Structures are given as structure tokens and as C-alpha cells.
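With one protein chain held back, the other chains of the complex are shown just where they sit.
Take a look at chain A:
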Amino acid sequence: MPLNYRIIERRNLNYERRLKFIGGVLFLAFLLILIKTGWLQIIQGERFFYLSQASRLRLVPLPNPRGLILDRKGEVLADNTASFSVAVVPENISDPDRLLSRLKEVFPSMDVEACKKKIKRAQNPFRPVILREKVELSKVIYLLEREEDFSSAVILTQPVRNYPQGDLLGNLLGYLGEVNKKELRALSGLGVEAGDLVGKTGIERMYNSYLQGEKGGRQVEVDVYGRALKIISQRDPQPGDTLYLTIDLEMQKIAREEMGKRKGVVLIANPQTGQILTLVSLPSFDPNLFSRGISEKEWNEISSHPGNPLENRAIRGEYPPGSTFKIVVATAALEEKKIFPESTYYCPGYYKVGNRVFKCWKEGGHGKVDLEAALVHSCDVYFYQLGLKVGTEDIIRYARLFGLGKPTGVDFPMEKRGFLPTPSWKKKTYKESWYPGDTANLSIGQGYILVTPVQMLTLVNAVANGGYLVKPYLVERIVDVRGNLVYQKTPEREKIPVSSSTLNFLCRALKGVVEKGTGWRAKNKVVNIAGKTGTVEIEGSENPHNWFIGYAPTDNPTLSIVVLVENREEEISIAPQIAGKIFSRIFSRA
């Protein structure tokens, strides 16, 4: 008993001691506050009282340049040039009417009333309101020489975004614009304020937080004439980080040249890592238009352009895959053991499903074909029958394995996910059952199915690299202004459960497509290419879309490619021909 009693006693003692300890810490904390406020109010009081009178403090913003965007070899894709503007800090203006009328003398075209409104509307009285942008150097000098007259005006040297490559990478890099209310809510914690420029689309948007850097500012104590007496504190502006893209500018130019004036997409990547070396999406636009202040006419021209040049088709365009999808159907059939590679079907040029007749693209048919020949010559009749044998469920399942129907995760804003139809979806949307005809259509990549070009890139990458789904990406590394590495991408890949015998078969068949099949126009003297063509018939009179997805060299692939020509003008299969030309130029370069 006594022992136990002592233990309890000790524990209570413990509690008391700890409680007193907490009390002591809190007491010290409050004492600290009292000392600090005493320091501010008693010792520094007079000085702060003086500073609080009128506007003795001025805030001079120090703008910071946005981070650079470079290609993989350091070629400049986006940098900054300087531009001057005249602004006022609303808090500092003593006589706005006088100032504005003086400014009006210098800038006859200035709208005084509008400027007054602008100053009144300002939310933050310390933030300069820009009255006049893109001021010529001579006028800047004039204003600086008569500083006394314009003491409450400030000259801002603002960096202006510059894109030396013009429209070559427009819808990849994106453009800048003034932050809107919705974006402001999301970005306010990251130091973005109303009136700031932020990336609106593309890489500029995706990596805005790295590129924007931090604004600086200087607090200056001024005399009654507004002249600076001393700098109270200063924060240096922090330039944004530099982005190194995976893009190879030279390849990008080649691909662009070969596409000519056509609408469509070229994607070139490293199939092992997922680095995107080329991303051409046409038509494109020149982002310089936006940084220089786009005119209404120019904006209307771009936004109402039927080809939608602002969109990045490679990542946000959705198309039926056409015959390129046969790769998926063939894989499903082999993996699910629905067929042997040597099994044959007879193609008379058409196939009846129920009472509907489905045609092969080749009138008169291919005759007796096995799986390899069906891929090489892209026989539709073979795949109607194969698809019906495999079934919708397995086709969709393998499409998912290859990364279709979901975002690839590429580092680009608002990627589209494509679409894989299912019987239950059709029932829900159209109140109609899934017919065998739908399966036949799906087997040749037509009908409801939609894919994005970058999804097809991951698909062909998986064939080229031995069955790995690699995540495609555009930014290789980010370096801060002192040269420290801030971010380094490491490739992400995941094995698809497909046997190596199936993959070997696919490689052989895709090689045959270019050697002797529908992709023969890709053949060239420089490098052996493997690939698959696709032609998407569009209802109505529009010209078909034309796909080529492939890789080279065939035995040890180092580059993969996706070419999509929207509504091709030519009668021939132009996509493989473009791919062949691009690859022969790239490989003869090395």
C-alpha cells in the first residue's frame, strides 16, 4: 500500500510539474509579445507614427522575367524582351487631374476619363496601374528628364514574352494572358495577383508556377515632393525557372516542313522513354500575337478559324483510329487464343453481318489471307470475322491495356481521354442493343471509338519497346536561375501483360506493312520502317483522315512516329509517305 501510494503521489507531482512548465512557457510567450509591442510603440513609436502620416512610403515594383523555355539542346523556344510602360500607384497620386493632363500633353491619344476610371477601380492601392503600354524610348527619356512634373508616375520596364520560333510551336507552348477571376482564386496562394500575366494554355500554363518566378519590390521613404529619401526594404525579383523540353527543334522543323499546309499531327518520340521529340499540330498560331497585345481583329481571326489553330490536336484531338486499331484486335485474338497466326479467312471483298453487308476497302477482295497478311494488307473482311470471334469485351479490354480510353498522363493541360464504346454505354445513350455490326465496325477502328494521337503514340511505343506502356512527356528538366536542378523527369513505364511471341508477331507484321503492304509509301533508302496505316472514312462528302503509326529502325527502334492527316486532299495514302520522308531526313542527318 505505502509503495503504491508513493507512486501515485509521484505521478501527481509529475503532472503538477508539467502543468507549471506549460504555464511558464506560455508566460514567456506573452512576455515576448509585450516586449515586442513595447519596442514598436515606445522605442520606435515616434518613427512609426511619422511613417503612418500621409503617404511617406512608396512601393516601387521590380518586375521579374519569366523563365525561359528551351528545347532539349538548349535552343530558345521562349524568352523575354523589354517593353516600357507608364503607370501610377494610386496611393501616391496627390493630384490626379493635373498629372493626367500633363501626361495627355505627352501622349495626345490618351483617354483621360478611362484612365481616371482605371485608377479609381484599382483594388490594391499600392499596385501600379498601367496607363500606357509600349511607350517609345524617346518618350521614356522625356518623362524621366522632367521627373519633378511627373513625380507620381512610374516607368515600368516590363519583360515581354517572345517566341523566336513563331507559330512552329504555338499550340504546344501556349500563350500568356491576364489572369482571370477563376484562375486568380486557384493561384492567389502562389503569389499571383490581379493584372498578372499567366500561361493560358499549353506548357506556359502547365508549368506556370515554375515559369512565373517571384516579383520583387522596394519600399521607399519619400519626402513631400515624392523624391526617394531612402530604401526601407527591398526584395529582389526572382526570375522564373528554365524549362528544358524534350522537343528537338531540328526534328520539329523537319516534320513541319513535310506536313506543308496540311491539317493534322506529327508526333515523334523515343519509344523506350516516352520523351516527345516532335509535336506538330496544324494549323497553328503565333503566340507572339498575344504577348504584344492581340488586336480584336487578330483574335477574331484566330478564334473563328475553322481549323481551330489554338487547339493542340496531338493531345486534345479525338479521332477514330481506323485500321491502326487492328493491332489491338490482333493482339486480343492471339493472347486469348481465339486464333492461330496461320488461320485463314477468305475475303471476297465483302462480309455479311446479319443482313448488313460490310465491304473490304479492296474491291474484289484479298482472297485467302492469314493474320499476318491481313495486317500487312489491312484486310477488313478478315478483321470483321476475327473481331466477332474475339468479342467486344476482349477487344475493349486489350484497348485499355494499350492505354486507350484514358489519359496518357502527358504533362499538358486538359488532355482528352478518347472514348471506348461498350454495349452498356450504347444501351444507356441510344436505348439500343449492341449489334454484331457494331463489333464489326469496332474491329476496323470505326464507329463510336475515339482516340487521341498521343494515345496512338503510346500504343505504337509499346509495340516498339517490347510491351511497355511508357508515359509520354514534354518537359525533361527544370533548372533555376542559379543553375540548380529543380526537377528532373524520370521515365515511367509499366509492362503490359502481352506475351513476347505476340509482340514478335506484331513487329514482323508491321515490318511487312511497309515492305510490301499498305504502308509502302514510307519505304526509303535510309532507314527501315515498320508501322500501320489507317484510313478513317467520314460520313458525308468530307475527305478521309489518314493515319500512320510506326517506328524505326525496325530491328532496334530508336524513334516512333504518329502521323495524322486530317481530311487528306490527296487520293493516295499520304501519311506513310510523310512519315517516310521525315524519318529518312532525320536518320540521314545522324
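Observations, loosely collected:
Following the convention adopted for this analysis, a residue touches a chain if its C-beta (ideal position, glycine included) is under 8 Å from a C-beta of that chain, and two chains touch if they have at least 3 such contacts; residues count from 1.
One rule holds for everything that comes next: contacts and distances are computed from a predicted model.
Looking at the choices "Probable peptidoglycan glycosyltransferase FtsW", "Transcriptional regulator", "ABC transporter substrate-binding protein" or "acetolactate synthase", the name in the UniProt record of the chain not drawn here is "Probable peptidoglycan glycosyltransferase FtsW".
The residue touching the chain not shown here, chosen from A:217, A:309 or A:550, is A:217.
The chain not shown here is touched by just one of A:52, A:81 or A:501, and that residue is A:52.
Shown as candidates are A:41, A:81 or A:157; the residue that touches the absent chain is A:41. Those residues of chain A that touch the chain absent from the view are 8, 11-12, 14-16, 18-20, 22-23, 26-27, 29-30, 32-34, 36-38, 40-42, 44-49, 51-52, 57, 59, 61, 124-127, 185-186, 188-193, 209-210, 214-219, 232-235, 478, 486-487.
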